[in-house]
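Note that one protein chain is taken out, while the other chains of the complex remain in position.
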Amino acid sequence: MTDNAGEGKRDRAIPGQPDMWVLVLFEALVFTAYFAVYLYHRSADSELFLRSQAQLRPLFGTLDTLLLLTSSLFMLRCAQTARAGAHRTAMTSAYITAFLGVAFLISKITEWIMLVRGGHGFSSNDFFMYYFFLTGIHLLHLLIGFIAIGVIVYQLRGPARRSQELVETCAVYWHTVDLLWVLIFSLLYVVR
Amino acid sequence: MNTQPNRRPLIILLILSAITLGYLALDRSADSQGTFRASSVVTTIAILLALVKVRFIFREFMQVRNAPALLCRLTDLWVLIIGAALLGSYFSGLAVH
Amino acid sequence: MRRADGELILFWTLPALAVLWISAFFLFPGFVHPMSPSMTAAQVADFYRDPAKLSRIRYSMILFNWFGVGLVPMLTLLVMQIKRMAHRTPILSYCLLGCIAGGPTVFLIADLFWLLAAFAPGRDPQLTVLLNDLAWMTFTTAVPFLIGQSLIIALAIYLDRPDRPVFRRWVAHFNVVIAAALVPAAFTGLALSGPMAWNGLLPFWLKNLAIAAWIVVMSIVLGRNIYRQRAEGSARPVTEQTVAA
Partner (left out) sequence: MSWRNNSKRELWLAWYSMIAFYNIFVIVFFVLTHAQPPPYPYWSDAQVVFWFSHNRGGLLTGFAIMFALAGLTLPANALIAYSIRRMSVSRAFAYSYLVIYSLAALPGMLLLCVVLSVGAMRPDRDPVLIHWLYDFAFLSYVGTMGIFLIGSLVWMLAILLDKNRVLPKWFGYLNLCNALTEVVVSPAWIFHRGVLDWNGLISWWLNMVVFGIYTSAFIMLLRNMIQREDFGDGPLPTHQLAGTAR
């Protein structure tokens, strides 16, 4: 497989530490297992799941997805501009990513509060158990993602400690949060 | 740096957003007047579209496109594994119940 | 040179602990003639309801509570001795530190159950039996950390330099014997009467005598070491020491 001429040899490298990819692929498998259990269980009681699913607001889910996808775009910008040496621009992108992440966080918590007010809590029924479990464990990953952004900003700030590898490692983590949400969104909000 | 590599992610984002919005239309086709109806077709399409998005994220956002072939294959394999597990569990659930 | 100040003070808390320990042991009416696990619920309830016994149970267990934690400084002094031995890694002193955290905690939980049973002896006898069982089982089977610490001390001594040992060889052999004497207590759940029951010969008398012997013997060798090391320390020129924490 030969490279197209425009991209240098440098680009053939694994983005970030290869070690982070172990985490990414491992967590992807763990989540796949959660999803498989959920989908299998879903068809056991599809009536209840559909009825409960109707209580969700698809707009929240869609908005969350768009927020995270856009944040991923800015995270990519951040990694690319950092590589090009434009650290100030990269930092701005990192801040925008974090801002979009916070927007997601607020949207998610608002949705939770509305559901709980409506009488749908973690232990209300099986659907909401899965709903709160999956969104909750995903939100935990997002919070860890903020630490990753913090590491990126810390790296970009000091000229002495700039490590492109670490920036890309954290970026890979952030995209994983996005990737998992895309799956969760379609499994909780869209499937019928 | 020319503008070429910068426009590409934006296009990807637009595609991904379009798929996301497309979900809403997909659901509308299955539901009748606010009552949700079970539909294997919708479920299958939703899972497949999610996998397409996942592959886009791997390839473009996570820059696997430019990574060594091994990582490309590995992430593709993962998309297949996730797809097989999701569809497999869904349909085996349907078959059992 | 960093002087090992204060070790002697910690060491000389031992007589006070010994007083606590002996008085608590004889004060608790369930130890001198250890309570049998085959007592009926009514008998156990009566044991805690007897006003004369009740106050002895409470006061003795309060004393035991102090005693259990009071041993920690003495055990830590043993860690300091292991740190002096000729080992390449701190693993054995880490192990002993772990024992020190675990042992007294288990003992405290047993103490807690006894005190709970005695707090409201008017409870349903079934509940009193339950708390009494939990107390005795926790107390009797609380040997893993004790076995662990004896074996770790023994191992540490065996791996020390033979020409200038911190502890003599026989201390290691002694610790192995103690560890072996503690093992039967782990199996006390299997018997409600006889020599293996929690009031029997092996889990009660042998185990507690072994613990008593261990505390006495280890205190003596520890005290001798501390005094000897202080004497060596004051005799040694200061420049010889390179100290790192």
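The first chain written gets the first letter, and so on, giving A, B and C; residue counts start at 1 in each chain.
By definition in this document, a contact is a pair of C-beta atoms (placed from the backbone, for glycine too) under 8 Å apart; a residue touches a chain by one contact, two chains touch by 3 or more.
This is a predicted model, so every value here is computed, not measured.
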Item to check | In the full complex, displayed partners of the excluded chain | outcome: A, C
Item to check | Selected from C:Gly98, C:Pro195 or C:Gly223 as touching the chain missing from the view | outcome: C:Gly98
Checklist entry - Of C:Trp170, C:Phe187 or C:Tyr227, which residue touches the hidden chain? => result C:Phe187
Checklist entry - Which residue numbers on chain C touch the omitted chain? => result 1-4, 37, 80, 83-84, 86-92, 94-95, 97-99, 101-102, 105-106, 109, 126-127, 129-130, 133-134, 137-138, 141, 143-145, 147-149, 151-152, 155, 159, 161, 164, 166, 183, 185-190, 192, 229, 232-233, 236, 241-245
Checklist outcome for this item: Note that chain A touches the absent chain at residues 17-20, 22-23, 26-27, 30, 33-34, 37, 41, 122-123, 126, 129, 133, 137, 140-141, 144
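Basically, only the chains that are shown with their structure count from here on.
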Checklist entry - How would one label the connectivity among the chains shown: line, ring, star, complete, or other? => result other
Checklist entry - Which two chains are joined by the greatest number of C-beta pairs in contact? => result A-B
Checklist entry - Nearest chain to the global Cα centroid? => result A
Checklist entry - Between chain B and chain C, what is the gap in Å from one C-alpha centre to the other? => result 62
Item to check | Mean-CA-position distance for chain B and chain A (Å) | outcome: 14
Item to check | Between chain A and chain C, centroid-to-centroid distance (C-alpha), Å | outcome: 52
Checklist entry - Which positions of chain B touch chain A when the two form their complex? => result 1, 4-6, 9-10, 12-13, 16-17, 20-21, 23-24, 26-27, 30-31, 34-39, 42-43, 46-47, 49-50, 53-54, 57-58, 60-64, 66-69, 71, 74, 78, 81-82, 85-86, 88-90, 92-94, 96-97
Checklist outcome for this item: The answer for chain A against chain B in the complex is residues 1, 6-7, 11-15, 21, 25, 28-29, 32-33, 35-37, 39-44, 46, 50-51, 53-54, 58, 62, 65-66, 69-70, 72-73, 75-77, 79-80, 84, 168, 171-172, 175-176, 178-179, 182-183, 185-187, 189-192
